[in-house]
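Missing here is one protein chain; the remaining ones are kept as they sit in the complex.
Residue numbering begins at 1 within each chain, and the chains themselves are lettered A and B in the order written.
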Amino acid sequence: MAKLELIHLNKTYTPKVIPVKDLTLSVEDHEFLTLLGPSGCGKSTTLRMIAGLEQPTRGEVRIGGQDVSRKSAGDRNIAMVFQSYALYPHMSVYDNMASGLKLRKMPSGEIRSRIEEVSRFLGLKDLLDRRPGKLSGGQRQRVALGRALVRQPDVFLLDEPLSNLDALLREQVRAELKQIFASQATPVVYVTHDQTEAMTLSSQVALLNDGYLQQLASPKQIYSQPANRFVAGFIGSPQMNLLELPCRENYALLGNSKIPLPTSFAPPPHVVLGIRPEHARIARPEEAITVTGTIILVEHLGMSNLVSLRVAGSESITVRALLSAEQSWQGNQITLAFPPEHTHWFHVETGDRLPDAE
Amino acid sequence: MVPLPSSAAVETSPSPSPLSVKKIVLPLAVILVVGFSLAPILWQVLTSVKTNADIAAVPNVYLPTRFTLEHYIEIFRRRPFLSYMLNSFMVATISTLLCLLIGTPAAYALARLKLPGEQAILAIVLIITLFPYILLFLGLLEIVRALGLANNYLALVIPYTAINVPLTILVMRSFFQQLPRDLEDSAKVDGYGTWQMLAQILVPLTVPALVTTGILTFISAWNEFLFALTFITRESLKTIPVAVAQISGTAAFEIPYGPLAAATVVGTLPLVALVLLFQRRIVQGLTAGAVKG
Partner (left out) sequence: MSSTLETRERRTGWLLLAPALILLALVYAYPIARSLWLSLFNQNLGTELQPVFTGLDNYVRMSGDGRFWQSILNTSVFTVASVLIELVIGMGIALVLNQSFPGRGAIRTIAILPWALPTALIGTTWAWIFNDQAGIVNDILLRLGLIETGINWLGNPLPALLSVIVADVWKTTPFISILLLAGLQSIPGDLYEAHAIDGASPWQSFRQITLPLLMPQILVATLFRFAQAFGIFDLIQVMTSGGPGGATETVSIYIYATVMRYLDFGYGAALVVVTFVVLVLVMAIAAFFLSKVRAATGDR
């Protein structure tokens, strides 16, 4: 148990290939940090630098206040769960879990008691003598987790540990992971490209793109207040509507509609309006600020319908709305309302979030 | 990388010929292949169990009129054939083990550790697998004389190890590259050092590859002729190929074809056994060694 800090971390392979650019963040005890981002965003490289499997080009990795950047992976007292589980195929489940402890010269009595405790906890008691080849995918995943847990490390690192499980099992294990790590005080760093995992598991999400940290915040905040256009588009499914609109006075023009801009920033010539499909709803008759459009596609998702419409007065703009399955409409024209509290505004060039109205 | 042939390899049929053609041509072709591969060996085996009269008969007697083991008895009674076998076995085994011991760590370094000049080393390793041994024998002869190694197993063990190290590196490297990287990372996180990891994690996983490489090395060492001919002159230390070759070379008048055939059969038996047992591995190793470069 120790605080993990990354200070101005940078990894440069060649002048053009820089997977991690000046990353600074810290993970406290009891915190579960997810490194989230599309492939190639630098999340795995970051994790590998924390683990000691890659050397940072610049910057420091600190564990418990101590710079470990030059220590090898085995000397850092971290434990890691790999995407492929990386179980030693020629060793029994017991030996897999024991190997890291034996290398640290732990007395065999203590090794045994730790493994017994963890395997009881994970339901591995009957499998201890088996080889990994004789286990199911879910069981292997558990063994990999158990191997990390018995180490009682300073930091847990998990590299896409759920991506090799089938969809059904993944949900189940995800819930279990949440319970397991809630009971550990140790900082956890979890790498995934799956936003559902990030949102459900983490206390903090660090969203990376192109080597840069885009936003570091709680899952709730990252959803409700995305720091920029990239975060807004990456988080949430179906994807947020991001519409580049011209401004007139303090309105943004969306086809025939005028959407009032918040007063918290000076009206720019153009602006990006963001509204999540699930936040767009059918307008009530009394509402003044509405957007009308022609339905071009309805996708039935079971409990809801994803409706795509072409905005009246601006044929090139399509807006998608996620409407409850019970909600009905007539004809192929509908009118939507964009609740101001769910409307996001971004700078056209920088993509940064424009200040919210208080 | 070329996928290694395996039992699961996709069947391809380069000539989707009509069924009738396939029914006649294919068996004929298979018989031809078998005949081509086995006929000379079969003739030698037949010769080895014929009486001298049958062997010398003109026109030839194809099947022995009387089955005899006299030639086999002769090579073990009148010649130190057992020590030839033992010498070949010892030299081939020791050099095979040494070769794996030296070549495997090098293969791992070239497969995984990013070394400057790695490509150049690999290129050199690939090129020297193509060097005929005649290029080396003069220099080696000097070394053997200078160190007084003539008529010593070492005079063969050292070159045999060396000439098979390049192949070992190429084959083992391609196997190491196929191992999942996560496994090594996991071992590093667990606290294994490089040597421990090689010995305790990687080598147990590469046993099949080691067997493959070992078989190729053993065959090559068992069959080597030039160094054995040059560096070993004492009768009791000679290896099979040299000993058999000189049966025909030393005869003043009539070459003793019966014993010669028997010696050939006995000298090739260990290799025939290896091929029968490990056909698939030999094929894998050869393709990995040659094509991967």
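Operating definition for what follows: a residue touches a chain if its C-beta (ideal position, glycine included) is under 8 Å from a C-beta of that chain, and two chains touch if they have at least 3 such contacts.
Keep in mind the model is a prediction, meaning the values are calculated, not measured.
Engineer: Just one of A:Q55, A:S136, A:S218 or A:Q239 touches the chain that is missing; which is it?
Structural biologist: A:Q55
Engineer: For review purposes, identify every residue of chain B that touches the missing chain, sorted by number.
Structural biologist: 1-5, 9-17, 22, 26-27, 29-30, 32-34, 36-38, 40-41, 43-44, 47, 55-60, 102-103, 105-106, 108-110, 113-116, 121, 124-125, 127-128, 130-143, 158-159, 161-163, 165-166, 169, 194, 198, 219, 222-223, 225-226, 229-230, 240-242, 244-245, 247-248, 257, 260-261, 263-264, 267-268, 271-272, 274-276, 279, 282-283, 286-287, 290-291, 293
Engineer: If the missing chain were put back, which residues of chain A would it touch?
Structural biologist: Output for chain A: 52, 54-55, 70, 72.
Definition applied: only the chains that are shown with their structure count from here on.
Engineer: Just curious, how far off is chain B from chain A if you go by their C-alpha centres, in Å?
Structural biologist: Their C-alpha centroids are separated by 55 Å.
Engineer: Which chain B residues qualify as touching chain A in the complex?
Structural biologist: 180, 182-183, 185-193, 196, 201, 204-205
Engineer: Which residues of chain A touch chain B in the complex?
Structural biologist: Counting only chain A, the residues touching chain B are 48, 51-53, 72-75, 78-80, 82-90, 99-100, 103-104, 147.
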